[in-house]
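The next block holds one structure in the form of structure tokens; read it before the comments.
For this depiction, one protein chain was excluded, whereas all remaining protein chains were kept in their positions.
Here is chain A:
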Amino acid sequence: MDKIEKNQNYNSKFKILVFGFLFCIYPSFFVFAEEFSLQGFLQTNYSVRIADDNPQGAKQGNLILGEERTQFKASFYPQKSKIGLFVKTDFYHDWVEDEWASDFREGYLDFVDDKFALRIGRQIHTWGVGDLLFINDVFPKNWEAFYSGRPLEYLKMGADSIKLDYYCDIVSIEAVAIPNFTADNLPSTGRFHYFDPYPAITYREMDKPHATFDDTEYALRFYRYIGDYDVGVYLYKGFFGSPAMKADNFNSPSAISHFYPELAVYGASAQRSALGGVVSAEYGYYDSLDDRGGGDPGIDNSHSRFLFGYQKAFPSDFSAGLQYYGELTHQYSQYKDNLPSAFAKKNELHQYLTLRLTKLLKYQTLKLSLFAFYSPDEQDFLLMPEATYNFSDNLQAALGANIFAGADDNTALGQHNKNDNIYLSVRYSF
């Protein structure tokens, strides 16, 4: 009898302990749940070249992009702590290369204080006021992803970097140091047709900036909101994102190599509500440090980039955006005098006009959009129509196309003439 009572006693004590423990852990679990977040998506993404004229080295016929992908995004920002952690990583199967691979998109540590914030690790930086036109945003971009119908977020790539923010009423500062250079990802052999002035020379060495103190990139942004304007001033010292060319003789080369020339950019931007919409302007001076004289045909000359933008929203969920963009080459006569015959000749002022139209329908579950680039001087364009439908909060599909055309096949967009593609992506978010 005693024994049973003891057992019961023990049982109830155990129960109290368990309930007590659960009682304690239960609210803390919810606190923790608020601080820790795990999300992601499953996605299929296909892009098919419309014409059957595939580039040399095409592995899967017309298939430019074919993949199943999953993304995990985890963050942990404890309450009342100055430290936080964020990781975003993708795993995918690529049908073109027929391989499984992973893509570590972002991963960083945050230290936040009253006036300062420090972020260390792989992170995406985005500056400037252009819409798909970049002047002071010199950070790595994936143009192949953009031209093959991946979701827009894949245009930007993470850079392994340290970022220090200083917040102040007078002016806030964002300072970035990138010790490990990441180049832009350009349309690649096998997936895309592109212009190459020397197609006969297939062996090319590529020299990248090294992860050394000397090759560290620095970027600074000063910004504030003043008198209805968002104003920014930008400084950058690093490298061109796309490679330049070195040749033993540009007129009849026997050996070619590529490298990333040094670049400095000094710029500014302003943006405000005006004319019933939003007006933007941005300028950047591209100082080509390795070719200040402008005589080296393999390296871009120093040039000025500028843009003016206007966007307006109309009733019934319709909006439109227009941009004018110009690229003015400095030392143009040196450029012209040294230009090899195989190269495409750039105009002194190279321009783009862009148009964005967006219409939302059915309680914003259906989005129809068009983005168009048109260059009046190179006479080429890119049209990007897209329809996106949300079947539910979690399930979304996008169907779109990239249509390139140009008078010549050696201009920036005209070279992609045969790369017209239709793409589909279906994403389940969790």
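The rule we apply is simple: a residue touches a chain if its C-beta (ideal position, glycine included) is under 8 Å from a C-beta of that chain, and two chains touch if they have at least 3 such contacts; residues count from 1.
Here is the rule we use: contacts and distances are computed from a predicted model.
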Name under which UniProt lists the unshown chain, selected from "Outer membrane lipoprotein-sorting protein", "ABC transporter ATP-binding protein", "Electron transfer flavoprotein subunit alpha/FixB family protein" or "Putative ABC transport system permease protein": "Outer membrane lipoprotein-sorting protein"
Sole contact to the chain not displayed, among A:V112, A:L383, A:I403 or A:V426: A:V112
Residue, one of A:T44, A:Q60, A:N180 or A:Q311, that touches the chain absent here: A:Q311
Hidden-chain contact residue, picked from the options A:L63, A:V129, A:L263 or A:L382: A:V129
Contact set of chain A toward the excluded chain (per top definition): 34, 37, 39, 41, 77, 79, 110, 112, 117, 123-126, 129, 152-153, 155-156, 165, 167, 169, 172, 223, 225, 228, 230, 271-273, 276-278, 280, 311-317, 319, 360, 363-365, 390, 392-394, 396, 427, 429-430
